[in-house]
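Notes follow the structure.
Apart from one protein chain that is not included, each protein chain of the complex appears where it belongs.
By letter and in written order, the chains are A, B and C; residue numbering begins at 1 in each of them.
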Amino acid sequence: MNADNCALARGLVSPSYVAQGAEALAKRQKLVKAVLSQRRLPQAGWDDATIELFIQEVALMDSNNFVDNVGVGEREARVACDLVARRHYRLAHGIGRSGDVGAEQPKAAGSSLLARLANLLVADALTRAGLADLGASTVLPLATGMALTLTLLALRPLRPAGARYVLWPRIDQKTCLKAIMSAGLEAVPLALALVGDELRTDLAALEAELRRLGPANVVAVVITTSCFAPRAADDIVAVARVCEAHDVGHVINNAYGVQSAALCKLVTAAWRRGRVDAVVQSTDKNFMVPVGGAVVAAGRRRPGLVAAVNKAYPGRASMAPLLDVLMTLLHWGAPGWAAALAAREQLFWYAQEALDAFATRHGERLLRTPGNPISLALTLDTLGSQVPPPVAFLGSMLFKRCVSGTRVVARGKAAVVAGHSFVGYGAHCDAYPHDYLTFAAALGTTRADVDAFVRRLEQCFAEFRARRASAGGAEG
Amino acid sequence: MNADNCALARGLVSPSYVAQGAEALAKRQKLVKAVLSQRRLPQAGWDDATIELFIQEVALMDSNNFVDNVGVGEREARVACDLVARRHYRLAHGIGRSGDVGAEQPKAAGSSLLARLANLLVADALTRAGLADLGASTVLPLATGMALTLTLLALRPLRPAGARYVLWPRIDQKTCLKAIMSAGLEAVPLALALVGDELRTDLAALEAELRRLGPANVVAVVITTSCFAPRAADDIVAVARVCEAHDVGHVINNAYGVQSAALCKLVTAAWRRGRVDAVVQSTDKNFMVPVGGAVVAAGRRRPGLVAAVNKAYPGRASMAPLLDVLMTLLHWGAPGWAAALAAREQLFWYAQEALDAFATRHGERLLRTPGNPISLALTLDTLGSQVPPPVAFLGSMLFKRCVSGTRVVARGKAAVVAGHSFVGYGAHCDAYPHDYLTFAAALGTTRADVDAFVRRLEQCFAEFRARRASAGGAEG
Amino acid sequence: MNADNCALARGLVSPSYVAQGAEALAKRQKLVKAVLSQRRLPQAGWDDATIELFIQEVALMDSNNFVDNVGVGEREARVACDLVARRHYRLAHGIGRSGDVGAEQPKAAGSSLLARLANLLVADALTRAGLADLGASTVLPLATGMALTLTLLALRPLRPAGARYVLWPRIDQKTCLKAIMSAGLEAVPLALALVGDELRTDLAALEAELRRLGPANVVAVVITTSCFAPRAADDIVAVARVCEAHDVGHVINNAYGVQSAALCKLVTAAWRRGRVDAVVQSTDKNFMVPVGGAVVAAGRRRPGLVAAVNKAYPGRASMAPLLDVLMTLLHWGAPGWAAALAAREQLFWYAQEALDAFATRHGERLLRTPGNPISLALTLDTLGSQVPPPVAFLGSMLFKRCVSGTRVVARGKAAVVAGHSFVGYGAHCDAYPHDYLTFAAALGTTRADVDAFVRRLEQCFAEFRARRASAGGAEG
Partner (left out) sequence: MNADNCALARGLVSPSYVAQGAEALAKRQKLVKAVLSQRRLPQAGWDDATIELFIQEVALMDSNNFVDNVGVGEREARVACDLVARRHYRLAHGIGRSGDVGAEQPKAAGSSLLARLANLLVADALTRAGLADLGASTVLPLATGMALTLTLLALRPLRPAGARYVLWPRIDQKTCLKAIMSAGLEAVPLALALVGDELRTDLAALEAELRRLGPANVVAVVITTSCFAPRAADDIVAVARVCEAHDVGHVINNAYGVQSAALCKLVTAAWRRGRVDAVVQSTDKNFMVPVGGAVVAAGRRRPGLVAAVNKAYPGRASMAPLLDVLMTLLHWGAPGWAAALAAREQLFWYAQEALDAFATRHGERLLRTPGNPISLALTLDTLGSQVPPPVAFLGSMLFKRCVSGTRVVARGKAAVVAGHSFVGYGAHCDAYPHDYLTFAAALGTTRADVDAFVRRLEQCFAEFRARRASAGGAEG
């Protein structure tokens, strides 16, 4: 319904009513205009109608949707199943070109525009979350781990010829280690330091290892921000300074760290004061979209690796993860995004209190982990013993009660990951002094979730103790 | 509406009518049963209602959709924007786990089931297309090129320590070369042999180069099947034999080759008679889904690399490309898939005749390229001259007339790709004796497309000559 | 994406690609323009993307969808359930105003526009189907029968004060009789004349009855065109002449007659040569939409009752049936509508041949009913006897085999409908000389339907005879 068509509509419906309707349409177009011109989150979240209309219309700018297109190439974005076409709004060309996943496509002006917007709005969202002085960023349709691999692959040619080591403060989650291995590099795990309840980066050990291996042989130090308590975020700023001093690469696995203002502040400080080549984060965990995307970002002082990462992705890629983020950010707008972040910060304190109270009631303790702004850990000291069931059984009790995401970490588990042997696996160190259970105050978690969790945990504790008692009785 | 609820419905609507309705529902469940038990394409394509109902119901088996789930982890598949949730049928957990993109997820029985089915049906579809003796295959949410990179990354640790070369019969398309480079490997381009109009693998050169570099230093030979005429598919079987003889890896870029029975036959022969480590193909080009996925397959004699590739992808990945393929294969069923393939084969001959006739009318010639079952090339000898416009201008004339996918290849273009310099770029050889235009008879192309293409080409030829004449007149 | 926004997009994507995309959007707007300016079916059917975009955009012209609307009335078209809003494209104001269901609404320019278009395109579709010299028509969200009632209610005040009779050539289907009764009028059934196999209007009886009751006491003659064989369409033209001569109203129940060129021709002739006040038809049966709408039409010589009908509907009404028809007509366009009609005509002959052959094989006969261009009747003489099962049992055998829509009419059934007693009910006359089964060649029926029907009928005949034989054997 462009101006011409609104004029024609005046022949069918009273001009004054049409005029008011046309004005309403113009207001929607202005919402689009604001985003296209400011290239930032809209000042108010868009309603569904505006989002859909915008995407559907832009999709019609792709050649596969031209009324009179004739495609005689090997890839013409034809879609056989109508349901599939519909769920992608008839966007089928993907993003990028064979040389660069960030490049625009001649056949797909619409897809190219949406991909560009997705990247621009994500950059704005990162900035608003606290990643100041952002230099460059790109959204990739890859898992965080795979994005780490690609980042390391893009970084390697920029390092001295023989460089092959990646220094890696231990974190007991498989992804990062496998990402390093998949890149054909050699991970060098560094033990953490236990300070009070908390596990922290051992900077002295890092520097020692750097010297031992020789910085020229090191591709990068890969550290982790967001992680399960009682591990703290690595000492981002200090590591950045070390990397700058030794002139080695520095990649930050910030998987779900965007949602924490504290972590964003540290990352910002790090790329201002030291060397940071790339910060990698997930789209699903930070933007509440389905699993599938990652964002690689860098600060203003050293933005170059982001473009290299884009160029390292050979071929066209799925647009779905970018579109999901774009739709979500339009839906939220600046206030929605700010509100989601603020709600999470508040939830963290709410959960801390609730779990603290729980701990007090049960003779347990919330571990003191001030360096972890997202995850909390609750000791399970009163459950551990030689009598069955083992502490780990609490995990399956919770699983059966539809509690997901919590982890029971019992001492003494051994594991081999990507060729590396670990003891005390799960606890990020060889011998953590407690069994414990973790809880995450993640984006989207609600107070109702916390309350229900505590309620079910109560039930599980009671049932666990009853089983223990009856087993003890049977034994005794 | 399970049996209980149908029984209750009998209290509201006549039992005999409800009985007939319940029977109709049971028939739909049997369609699902057939696929779950046979793990093959359904005997008849499913209608939209069955596809949607199945996926929606299975999606409710994921924990994020449980009515009473309490998520307290860092990744609970919460989706902020309802439009996003809807387009993914509320599937948000993605596929795989941190250690293996093919692994199932405890939190997501539904997603895991759909991912498994997607893989099983794709394997069946490959077999039906002619890839007999299939040993293993996996669908990855990656571009073909990125899948090639990942395949090479997974292959490398299986090769001798210092191996770093990839032998690569030249093809003038950036993806493959960049894929090799992104994997941190060194591509060694091999010139093709011109036989008649056709460009073919130079086996002697390949063997010579293998000997020169030493097989232990070679990670793999990477060849290409589907490509633009006048390049032929590489000599798949012969290369497989060479690789077996020299014990080097062999990866086949079969980007859009599944759609050709001839290419499938050759790949099958190759992995039966020689060494093939992996065959990589695109989902969008072969299954008419939006860009975003690739299939890595291997024959029965050497299936191992496929699992290694799955393990090399660190982290959870987007499910969208798998779901698209699954929906499409259910939509087609065995007969629909067979029909799509058959239609393409017929279209190839139809196009050949139509272009032949065009060529005859205009004093041009369809290049003889029996080794390319998908692409055709038409000489542009009568257009080339010193007088403007240049031959390449024909391309933009076609673009403006909404013809996409055709390429005008004019002689003498130089290019640097991934650090390698090429002359005659676009023509796959330094000095091809003709300017030409390519056409692809790809899956989904219709006779109406061919007819419209020929019609618009006629117009462009006429207009091109008119411009040339007026330019010539101006000059003369 | 108006011109302003396309211009802004040039800052994000190459101007030449954006230009091509913008041109593609402009082409879609031109499709809309053509319909708005010509007010006829589009020259080619619209694709789904165009239909959706158009309706979604127009829906945003309704006040309930204004970004900044403040509604403080009792009816502000707020929709509580998002799923409901979505399925109606957020159109919630319905059609009409309290005084006139055809009136436009100040609050809903979009809905008003769509309703107007629906009416205009339906008028065009009627004309194209063969209803020439159409004077006025309106689409109502009412069943055909309810539309008949409303038509009679609107007609009555235009007739002399005491008029209360409706003359009605018998048709054994409840709707029409109930429609007359619901309007508070008194139906006077007229027996049909049996001519050969066919039941036809008895004009002499009609005139006699008119004279007996006195034309001033008669509101209208209500006749039927589309009906089950062996009843023929009433003699439309002759009745129109009689009504003109006697100056009584004439309403035609043309329920599914639009789909027959022959019936349309007769209706046209009737309103050209005699008196026709209104012709009522169903939207679902003639336009393949869900049940819910009717069209009241009139010829150029006497168009006035249509407006009176609109005015007789008090209050705003559901827009759904109009929107369904509009979407369908845009989807078909002129060629799709023509093709659907042509396919039906061909199917009629195809079915006739197939059933004729069946009849010959089984010693039955297709009744000769040249006056019925839609329905066919097959004798069941060889099945009838005193031995069980009764002929009617064939009907439930077909029902169980998922054959719907066929009717087995056995002799001798009595029924009371709307206070009138009938014998031989179902056969439109007291004593039709055959049992028979009906078949309709309706819009959308396919050759595959006919073939499957004949196949299942064969099975049922065989099974029926087997049961009869075994029952006979048991008896004998």
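Keep in mind that, in the parts below, a residue touches a chain if its C-beta (ideal position, glycine included) is under 8 Å from a C-beta of that chain, and two chains touch if they have at least 3 such contacts.
Given the structure is predicted, the values throughout are model-derived calculations rather than measurements.
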| item | value |
| --- | --- |
| Among C:21, C:42, C:102 or C:293, residue touching the chain not depicted | C:293 |
| Option from C:41, C:77 or C:409 whose C-beta touches the chain left out | C:77 |
| Sole residue of C:63, C:112, C:137 or C:254 that reaches the chain not shown, by the stated touch rule | C:63 |
| Selected residue (touches chain absent from view) among C:21, C:102, C:141 or C:303 | C:141 |
| Hidden partner interface residues of subunit B, rising order | 1-2, 4-5, 8-9, 11-14, 17-18, 20-22, 24-25, 27-29, 31-33, 36-37, 39, 47-49, 52-54, 56-63, 65-68, 82, 90, 104-106, 108-110, 112-113, 116-117, 120 |
| Contact set of subunit C toward the excluded chain (per top definition) | 48, 51-52, 63, 66, 68-84, 87-89, 91-99, 101, 106-107, 141-146, 148-150, 153-154, 156-157, 173-176, 178-179, 182-184, 226, 228, 255-256, 282, 284-285, 287-293, 311-321, 324, 327-328, 331-332, 340, 374-375, 399, 402-407, 417, 439-440, 442-445, 449-450, 452-453, 456 |
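The criterion applied here is as follows: only the chains that are shown with their structure count from here on.
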| item | value |
| --- | --- |
| When subunit A is superposed on subunit C by its C-alpha atoms, the rotation angle in degrees, nearest 5 | 180 |
| Interface composition of copies subunit A and subunit B: same or different, split at half | same |
| Mean-CA-position distance for subunit C and subunit A (Å) | 57 |
| Distance from the mean Cα position of subunit B to that of subunit A, given in whole angstrom | 29 |
| Of all residues in subunit C, the ones touching two or more other chains | 20, 82 |
